[in-house]
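Only one protein chain is missing; all other protein chains are in place.
Presenting subunit A:
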Amino acid sequence: MRIVPQLLGAAIAAALITTPVFAAELTGTLKKIKESGTITLGHRDSSIPFSYIADASGVPVGYSADIQLKIVEAIKKDLDMPDLKVKYNLVTSQTRIPLVQNGTVDVECGSTTNNAERAQQVDFSVGIFEIGTRLLSKADSSYKDFDDLKGKNVVTTAGTTSERLLKAMNADKQMGMNVISAKDHGESFQMLESGRAVAFMMDDALLAGEMAKAKKPTDWAVTGTPQSYEIYGCMVRKEDPAFKKAVDDAIVATYKSGEINKIYDKWFTQPIPPKDLNLMFPMSEQLKALIANPNDKPAPDKKA
């Protein structure tokens, strides 16, 4: 009787084909989320307007925080877990990479530039924002561009790409600038406001955020030729393609549906908490291009 094995084979094949897709073996972060019922989001406390704390609840808000919630929604659907719990974990520029690596944080969305050094340690999602590194100075001052800064005190925030670019520019062009590295954006702005520095170099969107916090925002102006363009991305653990794909798909879906424009307008062209200030920062051509063609590459080196 040779028909029995054949029937058996057909039955097994049928069983395999009709197995629902979601029952496929989960791995890595998705498995951890499914089993623990919790996803841990890494956020910042003062990256205005990307990820920051605006009230006593301690829940982060901002452009990146909204994108992070889109990711959570998508994962809820993917894993069929409507009661997925969200846990927030505050990170700093020093702790963000190790906390993603050691499994404390599942996905970090803030103002983290995607670059080659960091890509050695973590994977980046498709880009969520693109900035140019520029200057903030007094609106009525003569410091309008980098060439005006020879021999002057210029402040930037420690540990940022701007710090590296500024120091490199100072060495290469022998500009004799005194570069001050302040510990965070707030302190950098204080150095500028108190007159210790004539200009503050940083990501333009963050400069707009600092400007909005000033006593008189109209006294200040974002100026100068961008020295680099940088793409922010969300960080996930390396070698976890299933989770990275879930995150990427969620972000791309937000782009395709046009919801990204609503999120952008909410944080960049309308009054934002806590002080109801409007950054008045229209979407750049670079960001429009990124949204049209989402990818997880660092920004190309197109120095001015």
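The rule we apply is simple: a contact is a pair of C-beta atoms (placed from the backbone, for glycine too) under 8 Å apart; a residue touches a chain by one contact, two chains touch by 3 or more; residues count from 1.
Please note the rule applied: contacts and distances are computed from a predicted model.
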{"item": "\"Amino acid ABC transporter permease\", \"Molybdate transport system ATP-binding protein\", \"Biotin-dependent carboxyltransferase family protein\" or \"Protein translocase subunit SecD\" - which is the UniProt name of the missing chain", "value": "\"Amino acid ABC transporter permease\""}
{"item": "Selected residue (touches chain absent from view) among A:30, A:180 or A:287", "value": "A:180"}
{"item": "Sole contact to the chain not displayed, among A:76, A:167 or A:213", "value": "A:167"}
{"item": "Touching the absent chain when the full complex is considered, from A:89, A:153 or A:225", "value": "A:153"}
{"item": "Residues belonging to subunit A that touch the chain removed from view", "value": "93-94, 97-98, 101-103, 117-118, 120-121, 153, 155, 158-160, 163-164, 167-168, 171-172, 178, 180-183, 190-191, 194-198, 237-239"}
